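Only one protein chain is missing from this complex, and each of the others stays in its spot.
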Amino acid sequence: MNLHSAATAEPTTIRGGVHNTLAHDSAAKHATGAAIYVDDIPEPAGTLHAAPGLSARARARIKNIDLSNVRAAPGVVLVLTAADIPGTNDVSPIGAGDDPLFATEEVEFHGQVLFAVIAESHEAARRATRLAKIEYEELPALLTVDDALRTQSFVLPEHVMKRGDPVSAITHAPHRMKGQFRLGGQEHFYLEGQASLAVPMEDGDVLVHCSTQHPSEVQHNVAHVLGRPNNAVTVECRRMGGGFGGKETQGSQWAAIAALAAVKLKRPVKCRLDRDDDMIATGKRHDFRIDYEVGYDDQGRILGISFDHAARCGYSADLSGAIADRAMFHADNGYFFEAVQIRSRRCKTNTVSNTAFRGFGGPQGMLGIEEVMDAIARERGLDPLDVRRINLYGDAPRNVTPYHMQVEDNILPELITQIEESSAYRRRRQEITQWNRQNAYLKKGIALTPVKFGISFTTTHLNQAGALVHVYTDGSVHLNHGGTEMGQGLFIKVAQVVAEEFQIDLDQVKITPTNTGKVPNTSATAASSGSDMNGMAAQAAARKIKQRLTEFAAEKYKVTAEDIAFLPNRVRIGNQEVPFRDLVKQAYMGRVSLSATGYYRTPKIHYDRETASGRPFLYFAYGAAVSEVMIDTLTGEHTLLRVDILHDAGKSLNPAIDLGQVEGGFIQGMGWLTSEELWFDEQGRLRTHAPSTYKIPTCSDRPADFRMQLLENNPNREETIHRSKAVGEPPLMLAISAFRAISDAIASIANYRILPRLDAPATPERVLFAIEELQARMEAAE
Amino acid sequence: MKRPPTSQPTTSSGATAREDGVFNRRHFLVGTATSAVLPLSFGTTGVREAVTDAALPTQVPSSSVALLVNGRTHRLILDNRTTLLDALREHLALTGTKKGCDHGQCGACTVHLDGEPILSCLTLVASVEGRAVTTIEGLAQADGALHPVQQAFIDHDAFQCGYCTPGQIMSAVACVEGDRAGSDAEIREYMSGNLCRCAAYPNIVAAIRAAKTEVRS
Partner (left out) sequence: MLGSRTPSGPEILPPRYARPRLLDEALALRHGGAQIIAGGTDFYPARVGRPLYDRDVPCVLDLTALAELRGIQDEAGCHRIGALTSWTEIAEAPLPAQFYCLQAVAREVGGRQIQNRGTIGGNLCNASPAADGVPALLALGAEIELLSRAGKRVLPLSEFIRGPRQIALRADEIASAVVIPKPKGAAHSSFVKLGARKYLVISIVMAAGYLDVVGSRIAEARIAVGACSPVAQRLPALEAALKGEVAISSLSRLVKPEHLAPLKPIDDVRASAEYREEAALTVVRRLLEELSA
């Protein structure tokens, strides 16, 4: 116990508090190969392996299914079909009953799971699946959004948001136009595929190690399939090798197969998907067709606008309702519409059921309005940046969204000014226009696009989180919460929050795997909400313990609570300083509970879906990017020459982690919009189901000149965890600037007066054909 | 498995079992009817056969392979089909080398063969007999001191989810040690066989640049 006067030698700050630039908590483990993913867990003796048997038709009635050869194959222990399910044959995340674990009478997409083989080895299981004899009676399959619209095939009813009278506003506007834009889907391509290891426990219970963003949902779905209460199933996840939304709902099926087999056989069963199966049988980002009609004035200010979104949802609902909703919530991006209608249709097709993917519909909605911005600029002969600027949200009454929420924290005008200057947008625009006049075949393009992304689950009840904190008698801390780690750095951020709260060094805080037995009823780690919600919940738990320690110390040392302060690794009590661990030991001896749960529910939010109005978001995260590209007009190839980014992470909890998210999000978005193309053939088979044909960015595809910055001196106006902002998804949409820059380069051919017809992704082929189509229109006009 | 490293013959990872009594999957508890009260006893009690003898080949062509990994020789009896990746992960419990695509297209399974980076998922274990294999677990020195490239990856946050990291580091070590890190462009070309879906590429390049200086000095 030190006297206060002797404390001058004590450290003034802890190691690893909030707002510090710190390496990922698993950094050393990643660099040495010691980090354990599901497939790396030492297999309990006797572990079996599962492989799914997939449908070979996009839509068909199953006339007969003969699995006798599968059962007889070497190494096969068990073949599971729907008949083996004691509970419910459904793994829908919303309980819709349309996501069977095993299809029965009818298959609805090429790749749908019909049965599963459990065998002594992964190879034996996989090989046996090929021996099934399935007789199909083929039925007409709907593969595209257009097929579905034509036949009125939907997974969920349409939804409309409306404010004002857009029909009248458009009709009476000085200028009007209509257009259509299509954008493609995206495969997650997490490097670690879907994986679950189910270990049978006593009483027919099961423990599932699962690579999932949503352990609670996997738990509930496994319990439903087993016909057992939720408390019979425990799901644990230490980390994922990437998620990106692809493990928000898509883990349940494989976990349920492994668990069902494990419980039946009383042996551990692992289900790790092969890459092809993973790409064929799990959902992707929704592709959209967006039709728009807009009325605007001479300066390009939008007076009325109407969007018609059509999302390809695939064969089942999954999260398509919320995803299509979020696309609607972002159809405005950062722009004010005086009168607006957004209609959204959720198309049912005979393709894999599309699912969450970083941005969750937001990027699709934003792409639509950014296309409109360019369309107006071309028609008016204005710089697209000026059209964007004039339409930005501003002061009342120009601060109301299409869903009647007031934008209170808008920083886009200042943020855009800052990046416009730092990137020398205006000067470069001039230089590029000049350069394009002098170069016949190579053309450059530039675009500045903003991002305004709503933070909170739009399904309001999901905005809750829990945490569990123990302090052991040696002063070390055990931290658990409902969030999952997929590389985004959530665990280190929440640990920083707890270290900060207790004022102990970060290495005193043990990060532990997410486990439904520790923190129950959690929401998915999704919607960029991980740090916001779990950070708050962990802080609340730590504060409870701190409060108890304070009360204990006040009583023991006969001081008031105000005389107690938590200093780095020690506590000042009156005029004494006590090491944290000593106070903890004393509190234990004094019979004080050193364990607490913490809980957080996001304040202020509410939303009435019936009237499509409310405040679905606590706040918005903002950013802007300037991309410069060069295209080869003879081949359509393009190169990203320079990218400037200014992104708003509030008062960042960990700038290193956040910059990684910004950089990675941009490149992933760039891949989606420029090179990643999902190609289904006429039979509805996904033909780009391997990395050789589905092209995600490589080390060489990053922009040659990449300048990133987090917006400084910019605390969140809302009371979020240490005034930080969510950063997982928003940066992905910064890549829209790259797409618009390609369009800008093409538009240079027509002296920037015609909008190229360029759909996403802007593959060389699409770019070349957009150029030719543009040239044909110019010739026709002459 | 990661079953522990062993110099004993073990079974293949294939669909077969050996009868030599060293390790026999058929001894595992597999029945449902008689074992309801015997949870958590996998592999201890022979109750029922799950696999009929008719389906089991009596002799499995396999090779005895002396595998030199991270300076240690392991003698394994393996099914001829076994890839180096599976041998490392399933038989030597070296799970640092990751299975990303199993198609030779992502780079997550990169190891060194006689100092050169190769893809262990495309390499049959029988073909590397007598050659030196180095995995991510074999980079650090015996006292635990990290290779400069490993340290540089930590210092530059050159990963997010970490799944591609061991493969990235194995390529990066070869890049630096083979003097192929002359410029960022050269680094990017050399590293183009290693995909990172989190797109930590800028930091990966920065880490390699820094490690190059470290290795030279």
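Order of writing sets the chain letters: A and B. Residues in each chain are counted from 1.
We take it that a residue touches a chain if its C-beta (ideal position, glycine included) is under 8 Å from a C-beta of that chain, and two chains touch if they have at least 3 such contacts.
In this text, all values refer to a predicted model and were calculated from it rather than measured experimentally.
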Exercise for review: Check the options B:N70, B:T95, B:T110 or B:N203 and report the residue that touches the missing chain.
Suggested key: B:T110
Revision key, fill the gap. Among the options A:G111, A:G454, A:G664 or A:P697, the absent chain makes contact with A:P697
**Study point:** Touch criterion as defined above, residue of B:L67, B:I118, B:V133 or B:V176 at the omitted chain
**Key:** B:I118
Check your understanding: Since one chain has been left out of the picture, which residues of subunit A touch it in the full complex?
Key -> 69, 72-74, 126-127, 130-131, 274-276, 634-637, 675, 677, 679, 687-688, 690-693, 695, 697-701, 763-765, 768-769
Practice item. Go through subunit B and note every residue touching the omitted chain. Key: 14-15, 54-63, 79-81, 83, 102-105, 107, 110, 113, 116-119, 121-124, 126-127, 129, 171, 174-175, 189-195
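What we mean here is this: only the chains that are shown with their structure count from here on.
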**Study point:** For subunit A paired with subunit B, centre-to-centre distance based on mean C-alpha positions, whole Å
**Key:** 30
Revision key, fill the gap. In the complex, subunit A touches subunit B at residues 23-24, 26-37, 39-40, 42-47, 72-78, 119-124, 127, 188-192, 200-202, 239-244, 264-268, 274-275, 486-489, 656-657, 660-661, 663-664, 666-668, 671, 690-692, 696-702, 706
Study note, to complete from the structure: Within their complex, subunit B touches subunit A through residues 1-2, 13-17, 25, 28-30, 32, 35-36, 38-40, 42-43, 50-52, 55-57, 81, 89, 93-103, 105-106, 108, 135-137, 139-140, 146, 150-151, 153-155, 157, 159-166, 169, 187-189, 191-192, 194-205
